[in-house]
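The complex appears here without one of its protein chains, the remainder shown in place.
For chain A:
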Amino acid sequence: MTEHAITMRAVNKYYGAFHALVDIDLTVERGERVVICGPSGSGKSTLIRTINQLEAIQSGQIVVDGIALSGGDNVAKVRQEVGMVFQSFNLFPHMTVLENCMLAPMKSRKIPRAEAKATARQYLDRVKIPEQADKYPAQLSGGQQQRVAIARALCMKPRIMLFDEPTSALDPEMVKEVLDTMIDLAREGMTMLCVTHEMEFARAVADRVIFMDKGVIVEENPPEAFFGNPQNERLQNFLGQIA
């Protein structure tokens, strides 16, 4: 395995005059679990959104699963290999849970309906809500909706999963069910990049924790060193605030 899962080299992103990502260098290995944290506006969401090009970059290079992110065809290929889970779930409200999970495999991967349905049921089973398959998203709790969103992304059989603050919009009692689902996924060896403030999750599954501030990767370390011996003053402040 010579290839990295994700390589970012000297990536810069601007919103007008605002410099959102500053010379980002980041390598994620296959099977690695990386947690990204930092204050709001630090660029952590922007960073993971450049990996499937929901956000375009102005300079630098991104290679995902051996595919360079440049040109239309490559972007589509990368998106097939990269699943994403959003803070606000973004389930399709006019489709049932099952249809939510079947749409992309059928349209993007051209998988036959019967097979897509079987795969969808399998993943709904894995996120422990097989009985909700025929309901509409609005009939589910927040935690259930987010688990459907995870299943929907997994149905594309991605090699990498991106999580953008997946528990931030949830009521406290629903955070655990979503985190448990993510922990299961991590244990199965999925490559994961996760923007979150759930430090318990970081401690439990992360191989590496990254701290961002003002568009810069300030510090990155395995969880023990990251939490036990933070070097940077801004990180020390940040950990003090969320603890």
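As a working rule, contacts are C-beta pairs under 8 Å (C-beta built on N, C-alpha and C of every residue); 3 or more make two chains touch, one makes a residue touch a chain; residues count from 1.
Here, contacts and distances are computed from a predicted model.
Q: Looking at UniProt, which of "Carbon-phosphorus lyase complex subunit PhnI", "Cytochrome ubiquinol oxidase subunit I", "Ribitol-5-phosphate 2-dehydrogenase" or "Amino acid ABC transporter permease" names the chain we cannot see?
A: In UniProt, the chain that is not shown appears as "Amino acid ABC transporter permease".
Q: In the full complex, which of A:Met84, A:Val97, A:Ala120 or A:Leu179 touches the chain missing from this view?
A: Only one of A:Met84, A:Val97, A:Ala120 or A:Leu179 touches the chain omitted from view, namely A:Met84.
Q: Which residue among A:Asn52, A:Thr119, A:Gln146 or A:Thr191 touches the omitted chain?
A: Once the missing chain is taken into account, the touching residue is A:Asn52.
Q: Would you mind spotting which of A:Arg33, A:Arg152 or A:Arg234 touches the chain that isn't drawn?
A: A:Arg152
Q: At which residues does chain A meet the chain that is not included here?
A: Chain A touches the missing chain through residues 52, 54, 76, 79-80, 82-84, 86, 88, 90-94, 103-104, 107-109, 138, 149, 152-153, 156.
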